[in-house]
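A single protein chain has been omitted; all remaining protein chains appear in their positions.
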Amino acid sequence: MSEVRLAVRDLRVELGGTTVLDGVDLDVPAGQVTGLAGESGSGKSMTALAVLGLLPRGGRATGSVRLDGRELLGLPERERNAVRGRHVAMVFQDPAGAFHPLLSIGRQVTDHVRHHLRLSRAQAVERAVDALDRAQVPEPREALRKFPHQFSGGQLQRIAIASAIACEPQVLLADEPTTALDVTVQAGVLRLLRSLSDDLGIATVLITHDLAVMSAVADTVTVLRAGRVVEQGPRFDVLTRPQDPYTRSLIESLPHGGRA
Amino acid sequence: MSNDVSTRPADDLRGSRRRAHPLVRYVLTRLGISVLLLWGITVVTFVLTNLVPADPLAAVLGDQAAADPQIVAEYRRLMGLDDPLPLQYWHYLVRLLHGDLGTSPQTRHPVAVDLAGAFPATAELATAVLVVSVLLGVGLGLLAALRHRRFTDQVIRVVSLLGVSTPMFWLSLVVFYVFFFRLRWLPGSGRLDATLTPPPHVTGFYTIDGALAGQWSIVANASLHLVLPALVLTLYIAGLLVRFTRSAVLDVLAEPYVTAARARGLAPAQVTFGYVLRGALLPILTMVGLAFGSLLSGAVLTEQIFAWNGLGQYAYLAATKLDLPAIMGVGIVVGVTYIAINFLVDLVTGVVDPRVRLR
Partner (left out) sequence: MSDVLERPGRWTRRLAPRGARSPWRQPLAVLGAVVLVVWLAVAALAPLLAPFDPLEQTPDRLAAPGGAHLLGTDSLGRDVLSRVIFGSRLSIPVAVALVVGCLVVGAVLGALAGYLGGWVDEVVMRVADMVLAFPTIILAMVVAAALGPSLINAVIAILLVNWPQYARVTRSLVLGATTREYVVAGRLLGAGPWTSLRRDILPNVAAPVLVLATLDVGSAILVLSGLSFLGLGTVPPTPEWGSMVADGVQQFDAWWIGTSAGLAILSVVVAVNFVGDALRDTLDPHTRSSVAGRAL
């Protein structure tokens, strides 16, 4: 059950001469939510982009990223692209920005399904409807015909998650998936992510600066600071008995400041 | 008063269809703005015409007649020059709406007739330039943005910058001198060789009219005549579009939806054309509409040299001879064309953009 899907070892990323990731290790087991915490600039998002091979230009990743034992770093771009969205999918922070405003939801949820799985339009639509249903988007068939601006942020994030799981990936990278949402819908989206891991066995990486979010769903927590892992372990241990002073300071700031 | 006249149609329609389809509402709003702009043009030209310090009577009547107070008084009465300004404006507007743009003291023709003859020539040139420039400008701009800060980008940037930095009137001269006067490679004067008769008038575009009449030698000759003036204008307009497309595409490339599309593993070509270019398309389209203004300005500066008897040459001759009715006529025609083009751009935007089309 909890075999490791994604194994990151000694991941280093250089971006225009500066080191943004400095030897990150991370295991993401199937059916679990692996939390990645740290403040902005600590390298959380960079880790996700390095796994996908979508670093900004001038970025260079070394080390090892294995998906079910297969090394991803150094793969030719074509094969890398066949992994993105098919085996490793990503959900972004701002759902309104992550959808093309001029393209229908249908296009954006089926394009990659047709591309990766070589399905016909009709087959891809059926798959998209299933995925939307799974993500608890009401009236999935109508939703496919609509455009991004006709949905609320919470609905869009559910659609983004549906789009991400449409190809049944092994790994889902969720980068601050609730930060841009109203507090009232955050819990629903987190529950959805949790259930995808529990029910479908997806190995989820939940990236967030918000330890409250982390404590709600993550199985394990990895704390990043300035590109290095400063603390790693089961959620309960990390959050209740932090070893590193940095983690402690993050936790202490919680009840007073809340989230930015 | 004048204000009411020109804005009322749009307001009425808007009022009566308060719950109209959003696209209809959008189109009516745009139409209202266009009408307002058209009205603005008439005000601008009217004010400028009346601002002239030099007495235009001398130009119309000739010096001798202008020296005779009786003739002058009679003329002023006839032309309504002693009426209060708002009334004069009203008459001016009515005349305009009847297509009366006055008479050019220089050509002694009604300005409207002159303009009707000149318009197709410029339209043909402008269309040719616009088609080539859009293909070239959008293509190269996209390429430059995708190769951001690499060699290809640098080359395209420098060339397009040279394009928008070159004075068109001078480039016309150089091109004319080199390719026509010295090398004799291409015709450099007029729209057709003097030995040929223009094809029967249908659209006023010699290339199209020639094709419609089956006179292929005319089509070939007219196309050759187009090359040099179109080359000069294309360098500028394509340069403008390259620069704009490059920026617009760079902006889109920074959009999260592009990263999201890449993260879904779509084929690079699909990301580029289906997502990136599509995202930049509406701003580019708007820019093409605006570039049309530069194109008409450019025509004024180039047509004269190539003896292209269009609006530009007419405007040039009118300006150098201070032929006021003719200049105002050109201003009105150009303004109206420009507003019409940009209204069309708005229409296309409304149809393409779901944020306008659907609630």
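To keep things simple, chains are lettered A and B as they appear, and every chain counts its residues starting from 1.
Methods note: a contact is a pair of C-beta atoms (placed from the backbone, for glycine too) under 8 Å apart; a residue touches a chain by one contact, two chains touch by 3 or more.
Only a predicted model underlies this, so the values are computations on that prediction, with no experimental measurement involved.
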Given B:22, B:167 or B:200, the one touching the chain that is not displayed: B:167
Contacting the left-out chain in the complete assembly, out of B:117, B:190, B:204 or B:331: B:331
Candidate in contact with the missing chain, chosen from B:23, B:36 or B:71: B:36
Contact set of subunit B toward the excluded chain (per top definition): 33, 36-37, 40-41, 44-45, 48-49, 51-54, 157-158, 161-162, 164-171, 173-174, 177, 181, 236, 240, 243-244, 247-248, 250-251, 283, 287, 290-291, 293-294, 296-298, 300-301, 304-305, 315-316, 318-320, 322, 324, 327-328, 330-331, 334-335, 338-339, 342
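The working rule: only the chains that are shown with their structure count from here on.
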Subunit A partner contacts - residues on subunit B that touch it in the complex: 148, 255-257, 259-268, 270, 274-275, 278-279, 282, 352-355, 358-359
Touching residues (chain side subunit A, partner subunit B) in the complex: 52, 54, 57, 81-86, 89-90, 92-94, 97-104, 108, 111-112, 115-116, 146-147, 149-150, 160, 163-164
